[in-house]
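Every protein chain but one is kept in place in this view of the complex.
First chain written, first letter: the chains are A, B and C, and each begins at residue 1.
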Amino acid sequence: MKHSASSTFAFLFLFLIFTGVLFAQDEPIDSAMVDSVATAVEEMVPVNPPKPAQLDIVQDNPGDAGSSIHVSWILSPDDGAGDNDVTSYIIYRSESPTGPFEAVGSASRGLVEFEDATTTDGIEYYYYVETVAGDDSARSSISRPIKSSAQWFSTKDIDTFIIGLMISLSVIFFIFAAQKGKELYLRKIAGLEAVDEAIGRATEMGRPILFIPGILDMDDVQTVAGITILGRIAKTIANYDTKLNMPVSRSIVMTTARETVKQAYVAAGRPEGYSDDMVHYLTDEQFGYVAAVDGIMVREKPATCFYLGAFFAESLIMAETGNSIGAIQIAGTAMPAQLPFFVAACDYTLIGEELFAASAYLSGEPKQLGSLKGQDIGKMIAMAAILIGCGLFTVASITNSESLLSLANTFRSIFSAS
Amino acid sequence: MKRTVPLAITFIVGTVLVLADFIPHKPFGNLGDDFSLYFDIIAVFAFLLGGGNLIRVHLTKINRKRPDWQFSIVTLVGFVVMLAAGIFKISNPEGIQGDVAAIGSLFNDLYMYIFTPLQASMFALLAFFVGSASYRAFRAKNIEATILLIAAFIILLGRTPFGLWLTEGLTGDLAFLQIPNLANWVMDVPNLAGQRAIMIGIALGVISMSLRVILGVERTYLGQDSD
Amino acid sequence: MNFDIGIWIAAFLTLGIMSFLYKDNPWYKISEAIFIGLSAGYWFVSLFWQNLVSKLWDNLWPALDALFTRGEFTGGLLYLIAGILGLMMLMRLVPQIGWISRWPLALVVGATAGLQFINYLVSNGVIQVYNTITPLFGPVSEAGGIAPVTDVWHGLGNALILVGTFTGLVYFFFSKEHKGFFGGAARVGTWFLMITFGASFGYTVMSRMSLLIGRLDFLVNTWITGIFT
Partner (left out) sequence: MGFWDKMLAIDRRWIFLFVGLSLLIPMSLGIETKLSISPETAGLFDVYENLPPGSKVLMSFDYDPPSAPELQPMADAAVKYAFMHDLKLIIMGLWPQGPLQAEISIQRALDSPELKDKEVEYGVDYVNLGFQAGNEFVIQRMGSDFREAFAMDIRGNRYEDIPILKNVKNFSNIDFAFNFSAGYPGTVEWVQVAVDRYDVVLGAGNTAVQAPLAYPYLGAGQLVGLLGGMRGGAEFEVATGFSAKATVFMLSQTFAHAIVILFIIVGNVAYAITGRGKSKLEADR
């Protein structure tokens, strides 16, 4: 910024007056929350110090793994206003109230807090914050001693914990209820109704079945879902004595899938029908894998293709190639961006939640089905929360009631997850 | 032993990791990171199984002169050359201490001139498949399909100059009907609602499935009971 | 490698992959074969240096060194467990004790279930509910970081998001038959899902076309132009 000579002069003049007013005032207000044990030693009278920010709360960071102290302050009155605008705050720390203090971090103007994440648990620290305005600065008083420590429960996550617990308990409750013989109604899912028929078709046509468990490893829950469905499907395949071809892109998936398919063949009473060659590794590389799968499709012409797991851009390449060879295609993924491509190119698509429910559906075991009923309770909780929350805010807005608004905000904050 | 121990491991590990998220104190606080480290290490060992399988499949193919066995030779050569180039850092200008992908190394050359074009070409095939899928799949068969079609159409038009040309005349109060504005609205409102329903559903699906796995209700992946 | 040869190879492979669109042929097969072999090798090399050397060896070696030279037990020794789990995976190669590999598998699956339980609960579940809670009718003061509802259209938009999320969830209900009012709501839910799918599809088209433009650019402007200059 450039000032002409006259405005610079006027600027300096105002500055001088301002400084005079500042020095005429008493000591800066001490924060009520901080027991100051000493005040910073004045080293030099600065030309034009800003009003210092004052420490507000200095405490161990709650609900963390230790090694962190939370420092907050009340903004300097000069922050964001006046000619002596604050540029930044610097946070100083020492193991003794008399120093030496060292800078542990800074925050730009307008900010009121800082996490000092470099503390050693159990040591007492003293803090002060320095308010900087250009070349000038002013210090706050020094905090009382504070120690950091690790906690055994993350108090800030208690809402999430309770929500998770409620959903878990309803799932577990219905698992047990179903096990005791409680009748459950479950709606039909078209994609799963078609599984037997699709496998039967491959059998009649004498062509193989292709199973793609996505391109992620076993550390993705969608892959786990795909493998559990494989367990059910493989049993039917074993019964029909159809050929299964399962190329995979991860070695751990290969190992797990082999266990799963082998188990299914044993359970179907046909252990001799199983061979390790059914599940084979191609490459970890996304597009290399697709190139190879496309090749397998056009050469072996599978009658049925299953795509169940985590998919990215390759979804459409595979589904379109599968379509071109006239295969029945059943897909399922929880990747929102890929669902449209499966919906467009496949005969049946399991959308998100349906993928995770599929193995329970196919198993037909009461225990498994019960868990789905528990999931529905979770949905009810979510739906009720949305309705109540929106209702509270809307009514608060119409009535302009402060108390309703704070109630609405409190309700909403249950779901803030932090 | 063969089945009970794995079930116990799943139960203990799963439960501890769920709870660990709420326990900041050591050693629970960073168990999740520890696991991903362990997973990465297990994955290297597992690769020996996968890579071994790749070699075995192609050797069998060559041995038995199955159809296209010649291409199996290409695959094996490619695999071995890349492996050697990377592990022994062949022609790496910085020597064995240098970065494996240093510019000028054989590994990097293979990557730049062979791997990358293959990867990009395969990715580019998508453009063709987007064309064929839109020709075939977006047909007004019923109400649902028609809605899908209209939504796709609005977004497509909204991202080209045609959208604006067609509806430029709509100004003032009707400006919201201009196709680019309509496209933004579709993205921000109904699309968002659908996304949220899917996401919340997925969350519940994952929770329920995880519980089935942790509690041992779902155990197909653990293999046979033979003891 | 000579740059020009590199370009010729790249062009050869690019056209090989694209020839698949016409039909399967030896040119595609050879490109595919190279791709599989090379990329599997590439991944193993990456895993070898990044995971085995950087993560396992670089952590374990100093710990073992400390143990044997100074008799100190350090945290790095925990990596020994990871190494042992990895070796257990390899036990599959010996049929008699192949079942041991189920232990690391059980660990992987259990840990995945545990970790993703929390991840999805928070980022897919709770946060989405949080974001959906808004006033349908303004003005609400900015408290809590919610944008105030500026006009009727904004409010209607919020209401539509509420309806869409709600009915979409109704669609996913497993234990209730889609009949009557419930069935109607589920039907509306599918409409919202269809809009989502249509919109995502339309949105992605541009990105996908750009990829092909990039490849064609290489063929036309780098390779062919290069031949004639």
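As a working rule, a contact is a pair of C-beta atoms (placed from the backbone, for glycine too) under 8 Å apart; a residue touches a chain by one contact, two chains touch by 3 or more.
Every value quoted in this text rests on a predicted model; they were computed, and no experiment measured them.
Participant: Specify the shown partners of the omitted chain in the complete complex.
Facilitator: Spelled out, the missing chain touches these shown chains: A, B, C.
Participant: Among C:G6, C:G76 or C:G214, which one touches the chain that has been omitted from the display?
Facilitator: For the chain that is not drawn, the touching residue is C:G214.
Participant: Of the residues B:A8, B:V80, B:A140 or B:L174, which one touches the chain left out of the display?
Facilitator: Per the contact definition at the top, the residue touching the missing chain is B:A140.
Participant: Among B:L31, B:V44, B:L110 or B:L156, choose the residue that contacts the chain missing from this document, as touch is defined above.
Facilitator: Only one of B:L31, B:V44, B:L110 or B:L156 touches the chain omitted from view, namely B:L156.
Participant: Looking at the whole complex, which of B:T15, B:S91 or B:S132 touches the chain that is not displayed?
Facilitator: For the chain that is not drawn, the touching residue is B:S132.
Participant: Which parts of chain C face the unshown chain closely enough to count as touching?
Facilitator: 21-22, 50, 203-207, 209-217, 220
Participant: List the chain B residues touching the unshown chain?
Facilitator: On the side of chain B, residues 94, 101, 103, 112, 116, 119-120, 123, 127-128, 130-132, 134-136, 138-141, 149, 152-153, 156-157, 159-162, 187 touch the unshown chain.
Participant: Please output the residues of chain A touching the missing chain, sorted low to high.
Facilitator: Per the touch rule, chain A residues meeting the hidden chain are 108, 194, 197-198, 201, 287, 324, 326, 328, 337, 347.
Definition applied: only the chains that are shown with their structure count from here on.
Participant: Using the contact definition stated above, find the chains touching both chain B and chain C.
Facilitator: In this structure, the chains that contact chain C and also chain B are A.
Participant: Work out the mean Cα position per chain and let me know which chain is farthest from chain B.
Facilitator: A
Participant: Once you find the CA centre of chain B and the CA centre of chain C, what distance in Å lies between them?
Facilitator: About 4 Å separates the centre of chain B from that of chain C.
Participant: Let me have the rounded angstrom distance from the C-alpha centre of chain A over to the C-alpha centre of chain C, please.
Facilitator: About 14 Å separates the centre of chain A from that of chain C.
Participant: Using Cα averages as centroids, what's the distance between chain A and chain B in whole Å?
Facilitator: A distance of 18 Å separates the two centres.
Participant: What residues in chain A touch two or more of the other chains?
Facilitator: Only 160, 164, 167, 219, 221, 224, 252, 255-256, 259, 281-285, 287-288, 291, 299, 336, 339, 341, 343-344, 351-354, 357, 372, 375, 379, 382 qualify.
Participant: Mind pulling the chain B residues that touch 2 or more other chains?
Facilitator: 18, 21, 39, 42-43, 46-51, 54, 68, 118-119, 122-123, 125-126, 130, 134, 138, 148, 195, 198-202, 204, 206-207, 209-211, 213, 221-223
Participant: List the residues on chain A that touch chain C in their complex, please.
Facilitator: 159-160, 163-164, 167, 184-187, 218-221, 224, 252, 255-256, 259, 281-285, 287-288, 291-292, 294-295, 298-299, 336-337, 339-341, 343-344, 351-354, 357, 372-373, 375-376, 379, 382-383, 385-387, 389-390, 393-394, 396-398, 405-406, 408-409, 411-413, 415-417
Participant: So in the complex, which bits of chain B are touching chain C?
Facilitator: 2-3, 5-7, 9-18, 20-21, 32, 34-35, 37-51, 54, 68, 71-72, 74-83, 85-87, 100, 107, 109-128, 130, 134, 138, 143-145, 147-156, 159, 176, 185-204, 206-207, 209-211, 213-214, 221-223
Participant: Can you name the residues of chain A that touch chain B in the complex?
Facilitator: Spelled out, the residues of chain A in touch with chain B are 63-66, 150-154, 157, 160-161, 164, 167-168, 171-172, 175, 217, 219, 221, 224-225, 227-228, 230-232, 248, 250-252, 254-256, 259-260, 262-264, 266-267, 277, 280-285, 287-288, 290-291, 299, 313, 316-317, 319-320, 323, 334, 336, 339, 341, 343-345, 351-357, 359-360, 365, 367-368, 371-372, 374-375, 378-379, 382.
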